[in-house]
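Removed from the display is one protein chain of the complex; every other protein chain stays in position.
Residue numbering begins at 1 within each chain, and the chains themselves are lettered A, B and C in the order written.
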Amino acid sequence: MNESQEKESLRLKLRHIIFGTSSPAGVLFDQFLIIAILASVVAVMLDSVQSIHDAHGEWLYILEWGLTVLFTFEYVIRLWASDRPSRYAGSFFGIVDLLSVLPTYLSLILPGANYLLTIRILRVLRIFRVMKLLSFMSEANFLAKALLRARRKVAVFLFTVIVVMISFGSIMYVIEGPASGFTSIPRSIYWAIVTVTTVGYGDITPQTTLGQAIASLAMITGYAIIAVPTGIVTAEITSAMSRDRYARECTNCHLHEHEVDALHCKRCGEKLPDEEADT
Amino acid sequence: MNESQEKESLRLKLRHIIFGTSSPAGVLFDQFLIIAILASVVAVMLDSVQSIHDAHGEWLYILEWGLTVLFTFEYVIRLWASDRPSRYAGSFFGIVDLLSVLPTYLSLILPGANYLLTIRILRVLRIFRVMKLLSFMSEANFLAKALLRARRKVAVFLFTVIVVMISFGSIMYVIEGPASGFTSIPRSIYWAIVTVTTVGYGDITPQTTLGQAIASLAMITGYAIIAVPTGIVTAEITSAMSRDRYARECTNCHLHEHEVDALHCKRCGEKLPDEEADT
Amino acid sequence: MNESQEKESLRLKLRHIIFGTSSPAGVLFDQFLIIAILASVVAVMLDSVQSIHDAHGEWLYILEWGLTVLFTFEYVIRLWASDRPSRYAGSFFGIVDLLSVLPTYLSLILPGANYLLTIRILRVLRIFRVMKLLSFMSEANFLAKALLRARRKVAVFLFTVIVVMISFGSIMYVIEGPASGFTSIPRSIYWAIVTVTTVGYGDITPQTTLGQAIASLAMITGYAIIAVPTGIVTAEITSAMSRDRYARECTNCHLHEHEVDALHCKRCGEKLPDEEADT
Partner (left out) sequence: MNESQEKESLRLKLRHIIFGTSSPAGVLFDQFLIIAILASVVAVMLDSVQSIHDAHGEWLYILEWGLTVLFTFEYVIRLWASDRPSRYAGSFFGIVDLLSVLPTYLSLILPGANYLLTIRILRVLRIFRVMKLLSFMSEANFLAKALLRARRKVAVFLFTVIVVMISFGSIMYVIEGPASGFTSIPRSIYWAIVTVTTVGYGDITPQTTLGQAIASLAMITGYAIIAVPTGIVTAEITSAMSRDRYARECTNCHLHEHEVDALHCKRCGEKLPDEEADT
């Protein structure tokens, strides 16, 4: 076995460990990575607290550099072990992996850019890889598919809600005016969003009687129309769940809608065909 | 071809471009219009911000007049090209189109009426025409139909909620009194609406122990009864979706709306055609 | 026809007008009553606003007495025309009718009891009678039945939520203490209710880091568990709607689940029995 073959064999082994989840080494690698990511995210959070930064800033700085070197090493290995490096680099996780290490290096060149370091918190997105490990993937896919099917209806709803918010904001700008904090239309629309979504900070509130009446209308609107997206998503999830359950056809009487654990047709007693693999 | 015929032909061509969406010219016209509307809405918003008005007011004024002339021209063309001008003028979009241009002209005659100009923001409603273009219409119709069927149940719910709000408001007016900001029954009802819809500005809050107990009751009520409109709308959407799914037609009596496992027409007993492939 | 018979005939006629809705006189009577009730409720509301009370208090006082005499007259007529006066007097609407007029008379005897007059706003409950007129009754009954079936599950949910709120409130009392406004356990529980129901006044907010972490947990809990009552009520409404739709049985093949407009069995083509009257 020459050097090139050895290298290829190592690459395949690494690919198996890094991208796979079936081998014990792959699981161990993933678990170690999760701990490193969580440690790094907590370190970024704590470092942003002034008192902790003053007291333990040095240790956090060392930890940060240690983890950055580790993640850089991981990124390079991933690039090298990947079947198609350019595809990995351009993928969602490839970009997140790069953004996880880049800010730390840039902070050396651009010393003033403290806020740049906050981008590192995006490392938390890497945790999504853990789902692969915990086999939550099928549930996530199920939800993603249901939401995908609902997307056009939800888009119509959101579009309508945004127009409603713009209308309420503009009306309140005219009624309340700058005295109550409705200093401009964009700010009034911000108030309308705060109100219709039922968040209700209370930083801007109507002061006139007419303004409070219109605001009441906005609140009741927001309170009632939340039913619409909920209804859409619920209907899609219900339908997706029943589709999962009833997807075979009887070869004798052509009845659909057999439950997933049925062996015989519930109408004619004919044996049902074997379940097909879920796509 | 005489002048009158030429004019008629031009009218038909314009009608096709303005009201239709199938021809490339119609699509281009719609896209141009959407950009003009968005530009105009953003201009109205920005002009309401004092600092932007002071710095760029002149440019916004020129843009505003340019767009107003454009929209006026469009309105006149629509009137002229329309099959029945009076019907267009009286329709929802006809009125919105008129309200989009009128305030700018009126601001010349009534110089003090600055707030009048805010009506122009209603131009945003014209965006709804874009739905026609993006073929979101069928989804919008689907939702509109489901909500229409739910309207009587939702009305009963809203009526009950409003009575609950009036009752809570009146009780709190008696318990808390003017000292806590519950200065009148209408204002107390405003508080009840803010609370039951779970908006919770915090501009008026109960101060006494009994008041806080009643407020807690109001909050839990509001938190729990949101389930009712959600349930109504979800049931209607679910039922509408399953009706859509089971849409075969009887070859004998042409009835639609057979369930997926029906073999015979539920009205005349005729055997139904085999199910078509799901698209 | 003697005097007693005449009286009896008048009583029957009045009963028909007051309690019925089918005759034109009955509809007219109901419509007149609705206007009177709304006028009276609005008068009570406006009278509670200090500035309006000062400016138009006299007129409102006269209107109030006029309407009180009218409602008293109506109450006496109802008592007299009723089949069983004692049952009417003890019924929900009988008590509301009495509470609608009593405070005005009591305010003559107990001059200081201003707040007593607020009870008159309960007149708004009399509006529920209008539902009889607008034939919203069947929708209201439908919803009431569905909610009645859901009541045990919702009770279990509310019980759990209240225990959760008490637990969060007690924990926060220990963590935050009087300095942040958590001065006692009842007040901390009030905060927990404000938070878990997502109302969020902001009159009491956690100041310590640990307190904000626990509060975050309370918010996410409240945000997520709203799904439970919504799910319960939705399932009941969906099931009630489909029960309404599929309630007959084929006499030939005993299939249930025919839609309400089906004439023939969807499986075997047998004619379905006539629909039974809805109970």
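As a working rule, a contact is a pair of C-beta atoms (placed from the backbone, for glycine too) under 8 Å apart; a residue touches a chain by one contact, two chains touch by 3 or more.
Remember, predicted model here, so these are calculated numbers, not experimental data.
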{"item": "Chain not shown, its touching partners among those shown", "value": "A, B, C"}
{"item": "Among A:Ile95, A:Leu147 or A:Ala213, the residue in touch with the chain that has been omitted", "value": "A:Leu147"}
{"item": "Of A:Leu60, A:Ile77, A:Val163 or A:Val199, the one touching the omitted chain in the full complex", "value": "A:Val199"}
{"item": "Residues of chain A (touch criterion as defined above) contacting the omitted chain", "value": "41, 44-46, 48-50, 115, 118, 121-122, 124-125, 127-128, 131, 136, 139-140, 142-143, 146-147, 154, 158, 161-162, 186-187, 189-190, 193-194, 196-203, 222, 226, 229-230, 232-234, 236-238, 241-242, 257-259, 261-271"}
{"item": "In chain C, positions touching the absent partner", "value": "152-153, 155-157, 159, 163, 166-167, 170, 173-174, 183-186, 189, 195, 198-202, 205, 209, 212-213, 215-216, 219-220, 222-224, 226-228, 230-232, 234-235, 238-239, 254-257"}
{"item": "Interface with the undisplayed chain - residues on chain B", "value": "198-202, 230, 234"}
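What we mean here is this: only the chains that are shown with their structure count from here on.
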{"item": "Selected from A-C or B-C, interface repeating A-B by over half of its contact pairs", "value": "B-C"}
{"item": "Chain A onto chain C, rotation angle from CA fit, given as a multiple of 5 degrees", "value": "180"}
{"item": "Euclidean distance of C-alpha centroids - chain B vs chain C, Å", "value": "29"}
{"item": "Averaged-CA centre spacing for the pair chain C and chain A, given as whole angstrom", "value": "41"}
{"item": "Per-residue overlap in chain C, given as positions that touch at least 2 other chains", "value": "198-202, 230, 234"}
